[in-house]
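Each remark here refers to the structure printed beneath this line.
All protein chains but one are shown in place.
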Amino acid sequence: MPRIGLVQFPGSNCDADVALALKRGFDIDPTLVWHTETKLPAVDAIVLPGGFSFGDYLRSGALASHSPVMAAVKEFAKKGGPVIGICNGFQVLTESHMLPGALLRNASQKFVCKQVELVTAPGSTVYHKSLFGKTSRVPVAHGEGRYYIDPEGLKRLKDEQQIVFRYAENPNGALDDIAGIVSENGRVLGMMPHPERATNPLLGSDDGLAIWQAFLATFM
Amino acid sequence: MKFEIVVQLKKEVLDPEGRAIQETLGRLGFRALLAVEVSKRYVVDLAGSAEADGEALATRIAKEFLANPVSEIFAVRRL
Amino acid sequence: MKFEIVVQLKKEVLDPEGRAIQETLGRLGFRALLAVEVSKRYVVDLAGSAEADGEALATRIAKEFLANPVSEIFAVRRL
Partner (left out) sequence: MLPVPQPIDDTPGPTFTAVLKKHKISIEEYARILKICGRTPSLSELGVFSAMWSEHCSYKSSRVHLKRFPTEGPEVVVGPGENAGVVRLSGKLCAVFKMESHNHPSYIEPYQGAATGVGGILRDVFCMGARPIANLNALRFGERKHPRTAHLLEHVVKGIGDYGNCVGIPTVAGNVSFDASYNGNCLVNAMTVGLIHEDQIFKGYATGVGNLVIYLGSATGRDGIHGASMASDAFSTADNAERSTVQVGDPFTEKLLLEATLEVLEHGLVIGLQDMGAAGLTSSSFEMAGRAGNGLRIDLDKVPVRTTAMTAYELLLSESQERMLMVIEPGKWPELQRVLEKWQLACTVIGEVTDTGRVHVHYQGKLEVDLPVAPITDDAPKYERPMTPRKMGGSGSVVNREVDELARNLGVEKLTLAMLADTGDKAGIYRQYDSHIGVRTVLSSEQHGAAVLWIQSAWSNAGDEHLGLLTSATCNERYCRVDPRRGAAHAVLRSARAISAAGGTPLAITDCLNYGNPEDPEVMWDFSEGVDGISAACNALAVQVVSGNVSLYNQTDGVSIAPTPMIGMVGKMKDVRRAVPARYGQDVELFLLHPAGSPAFFSGSLAARHLGVDGRQGALPEIPWEAEREAMDFLRNMSAAGSLLACRDVGDGGIALTAIKMGLKDGLGLTLDLSSADIQADSAVQRYLGEIHGAYVLALKSEKQADTLRSAAALRYNKLSPVGRLAASDSIAFGGWQIDREKATETYEQGIAR
């Protein structure tokens, strides 16, 4: 039985949805980890869910990235532990410098909620390999999802094949249509779209299940 | 002891807000408006009285929290 | 000719962002941080050279577009 730690910051609001997706899709009950914890429980992987940690004040993810729990998550990732950050979780990952780049206010300056199509880029990680060749329909819902990185950084992302998802149609002005990237070692994934919301055709799509499947495959 | 910390996007990063303001005002006939830059300004009030310490602390807060080095620059000024 | 326009909340108006930043940093050990105020700063570049005209225009822009008179005040300064 895989043990997944689900981190909760004050203002996280997709935590329950992630727990439900893991339960319904894979019969996994994640362990909740409160942001003030300095140590992680015994887990195989970590999820940083979406939401508005600390109200998105300052910059989205900025205040959360300094939470005690994030020091532990960094430690965990340094040892090769798998981490997925979704939406606000992705913002926390960039703010913590666990992933390169930054997520800026959408070019439209407006929050955007809609289904998008994600194209998986080529690469060698589990994510790339298990999802390559598919387009996934997954919703986005964010006000600050415009991925930015300087030109050298972008070159590095491309050279190292760290880009995992691109938008088929860019909803926020992200550089190079980037929707999700992975760390150099392939263990830390950050993505703006919400795979936990795409787990049943009744809810618009179940393409998110394959993304969770890939996440589980990083350690199972 | 108060310090002003101004945080703004790096020049090479698109600032949709500045651009939108300029376009809107341009359409409304403010032709003299050549450019608009938008930044965030924080005024932090720090306990203690040694100016140098205060400035160092304000800079640390700016650097570690208020500005994101990937996309932003900042400036600190004693008020 | 550049002007700085600072737009900030009226004193009595709740600044949830400033409060959240101050409280969070306080919990992280920045005890010397007594208060944080968040405001916006615009730098407008205006064509023309008469300072008085420029200042009047910047003030008009601030008043009519950048500041919300209901809850905000602004200050204009030549840079």
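Letters A, B and C mark the chains in the order given here, with residues in each chain numbered from 1 onward.
In this text, a contact is a pair of C-beta atoms (placed from the backbone, for glycine too) under 8 Å apart; a residue touches a chain by one contact, two chains touch by 3 or more.
Since the model is a prediction, treat every value here as computed from it, not as a measurement.
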Neighbouring displayed chains - absent chain, whole complex: A, C
Option touching the unshown chain, where A:K39, A:H97, A:K110 or A:K134 are the choices: A:K110
Hidden-chain contact residue, picked from the options A:H66, A:H128 or A:H194: A:H194
Selected residue (touches chain absent from view) among C:K10, C:R31 or C:R77: C:K10
On chain A, residues whose C-beta touches the chain left out of the figure: 10-11, 13-14, 16-17, 20-21, 34, 51-52, 54-57, 110-114, 139, 141, 143, 194, 196-197, 199-200, 202-204
Contacts of chain C with the absent chain, listed as residue ranges: 10-16, 19-20, 23, 68-71
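One rule holds in what follows: only the chains that are shown with their structure count from here on.
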Centre-to-centre distance between chain C and chain A (centres being mean Cα positions), rounded to whole Å: 34
Distance from chain C to chain B - Cα centre to Cα centre, in angstrom: 10
Touching two or more other chains - residues of chain B: 65
Chain A, residues touching no fewer than two other chains: 58, 63, 66
Residues on chain B engaged by chain A in the complex (per definition of touch): 9, 12-14, 16-17, 20, 64-66, 68, 70-71
Residue ranges of chain C touching chain B (in the complex, touch as defined): 6, 8, 18, 21, 25, 30-48, 57, 61, 65-66
Chain C-facing residues of chain A, complex: 54-55, 57-58, 63, 66
